[in-house]
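The complex is shown incomplete by one protein chain, all other protein chains being positioned as in the whole.
Residue numbering begins at 1 within each chain, and the chains themselves are lettered A, B and C in the order written.
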Amino acid sequence: MSSDVHYTLHHPKWYRRRVSVWWWLQKRSYAQFVLRELTSVFVAFFAVVSLWQLHALGEGPEAYAHFMARLKSPLFLALHGVTFLFVLFHSITWFNLAPTAIVVRLRGKRVPDFVIAGMNYLVWLVASAAVAWLLLRG
Amino acid sequence: MTGGKSPFLWTLFSAGGTVAALLFPIHLFLTGLAFPLGWLDAPSHESLQDLVRHPLARLYLFVLISLPLFHWAHRFRYTLYDGLSLKHLAPLIVVVCYGGALLGTAMVVYTLWNLP
Amino acid sequence: MAETITLSVARYRPEEEAEPTVQTYEVPYRKDWVVLDALNYIKDQLDGSLSFRWSCRMGVCGSCGMTVNGEPKLTCAVFLSDYLPGPIRVEPLQYFPIVRDLVVDISDFLEKLQKVKPWIILKEEKPLSEGEYRQTPDQLDTYKQFSMCINCMLCYAACPIYGLEPGFVGPAAIALAQRYNLDSRDMGAQERLDILSQKGGIWDCTFVGECTKVCPENVDPAGAIQQYKLAGAAHWFKSLLLPWGAK
Partner (left out) sequence: MDVSSCDVLVVGGGAAGLRAAIAIAEANLNLRVAVISKVYPMRSHTVSAEGGAAAVIKPNDSLDEHAYDTISGGDWLCDQDAVEAFVNEAPVEMLRLEHWGCPWSRQPDGRVAVRSFGGMKVERTWFAADKTGFHMLHSLFQTTLKYEAIQRYDECFVTKLLVEKGRCQGVVAIEVATGKILAITAKAVILATGGCGKVFPFTTNGAIKTGDGMALAYRAGAPLKDMEFVQYHPTGLPLTGILITEATRSEGGWLLNKDGYRYLQDYDLGKPQPKPVLRSMELGPRDRLSQAFVKEQAKGRTLEGPYGHYVHLDIRHLGEKLIDKKLPFVRALCRKYVNLDPVKEMIPVRPVVHYMMGGIHTDIYGATPLPGLYAAGEAACVSINGANRLGSNSLTECLVFGARAGQAAAAFAAEQKETNPAISAQARDEQRRLEESFLRKTDGKERIAPLREEMHKNMEACAGIYRTGAELKRAAQVLRGLQDRFHDLQLDDRSYTFNTELTAALELSFMLDVAEGIVASAFARQESRGSHQRTDHPQRDDDKFLAHSLAYRSPEGPPRIEHLPVTITRWPPGQRVYGK
């Protein structure tokens, strides 16, 4: 680090600050960013749960019933509650940021961001409804 | 080919992120909260099995589980790099993250293959 | 002129000090003064040894970027009245090496800028006698936003990835590369993509998005980089599927 460098005439002695491991606690928006990134852990968690569910499904009705019973445990309920919040956070940030990455031009004019974000939400709604219908209809 | 594996991994990350954003909330809400808490009636084992018999449903499940795992792998990798300043452990982190996602994907394939 | 406001200004005198210190100054409070005016007041009236950069005082030369109360700002574009009742903390931009007081070293950016080839690349230039390249207002509009960058470095000072990984080319340079990629006159997109696909290029950005938030010119470097990634990924698949077709 620079503190043990001695100044000599005409040679720069720059001070380099080291970025702290905890940089993301220094600013609200940084913390938000890290939270956003950490949603991926919850996404992965639910993917694993789904894999487990699929496995149980294959093992037969008993195994599946057992699986469903496990989901009722307070531990899982709590975990899923938290996971749900993070997954929602993921969806919202994802949809809101998509327009920055995806530029659509219609007749030479850029489609405004809110239209693209709006489309995302629309697709979200339709997809969710479709899934719910498939799972709930009988 | 430019950019080594990065564009590929990033595409998986994005695709996974989109799948998770679109589909996870509803699945999670139903399976993780609404059914266990009895707000809604869970579908029976039988009806589910009927549903997943269709090849399209299997494809759907494959996409639903595997891609978000890659989404996680990518994001988590960088979170470890940056959030915990662990870049010096990069090789290990890469193996754990993408390895995990690959393993998960293999298991999905195996499970789907063996479904009746 | 009874009213005053306190400025806590970071000092670093490499000849004398091992690390930066803070010095406080009382300056008159005027409602239409920007923070830079207060710094100039200090330099002219209180302490001639305070060093900082500035020139245009109208937010276009890009030289007066500093950290004001923790946020990267153009000091000629933020008013004392935005920070009432003070004190106002003025520090050099984050993540850059400090040369002296409020002055940071940005030579690294200039090297990176050159690396991304921010100029029109053509296979063959048409002779001047044939006049201008036609470019419709809509075509101009596709890149105009990214051409507004004043190189003020606020986005670098906001991007933690740049802080952690000094090799990262960074928001403004990538936005400028994208500015040329999108220019209808340019044919250098491939050359730039080759460079920016390497380590330190577009794939290092994790879309923290702070760069866009602090940009005083609404350049949206975060958008530029994500769009760039999308284009890069599309190109990658194209060259995978049609190895002979990708130019």
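Some notes on this structure:
Rule of thumb we're sticking to: a contact is a pair of C-beta atoms (placed from the backbone, for glycine too) under 8 Å apart; a residue touches a chain by one contact, two chains touch by 3 or more.
Everything numeric here is computed off the predicted structure, so don't read it as measured data.
Taking every chain of the complex into account, the absent chain touches A, C. Listed residues C:29, C:96, C:143 or C:207: the one in touch with the omitted chain is C:143. When the omitted chain is restored, the residue from C:22, C:120 or C:234 that touches it is C:120. Touch with the chain that is not drawn comes from one residue among C:60, C:195 or C:231, which is C:60.
Where chain C meets the chain that is not shown, the touching residues are 13-15, 32, 43-45, 47-49, 51-63, 77, 99-101, 103, 105-107, 110, 113-114, 117-120, 125-126, 128, 131-137, 139-140, 143-144, 147-151, 176, 180, 183, 185-186.
The chain not displayed touches chain A at residues 9-13.
The rule we apply is simple: only the chains that are shown with their structure count from here on.
Of the two interfaces, A-B and B-C, the higher number of touching C-beta pairs belongs to A-B. Here the spacing of chain A and chain C, counted between their Cα centres, is 28 Å. With centres taken as mean Cα positions, chain B sits 12 Å from chain A. The mean-CA centres of chain B and chain C are about 37 angstrom from one another, to the nearest whole unit.
In chain C, the residues that reach two or more other chains under the touch definition are 160, 164, 206, 229.
Looking at chain B, one finds that residues 78, 85 touch two or more other chains. Contacts from chain A toward chain C in the complex involve residues 2-3, 7, 12-17, 19, 23-24, 27, 29-30, 33, 37, 97, 100-103, 105, 108-110.
Residues 19, 21, 24, 34, 37-41, 43-44, 46-51, 53-55, 57-58, 60-61, 64-65, 68, 71-72, 76-77, 80-81, 83-84, 87-88, 90-91, 94-95, 123-124, 127-128, 131-132, 134-136, 138 of chain A touch chain B in their complex. Contact residues on chain B toward chain C in their complex (touch as defined above): 1-4, 6-8, 10-11, 14, 78, 81-82, 85, 87.
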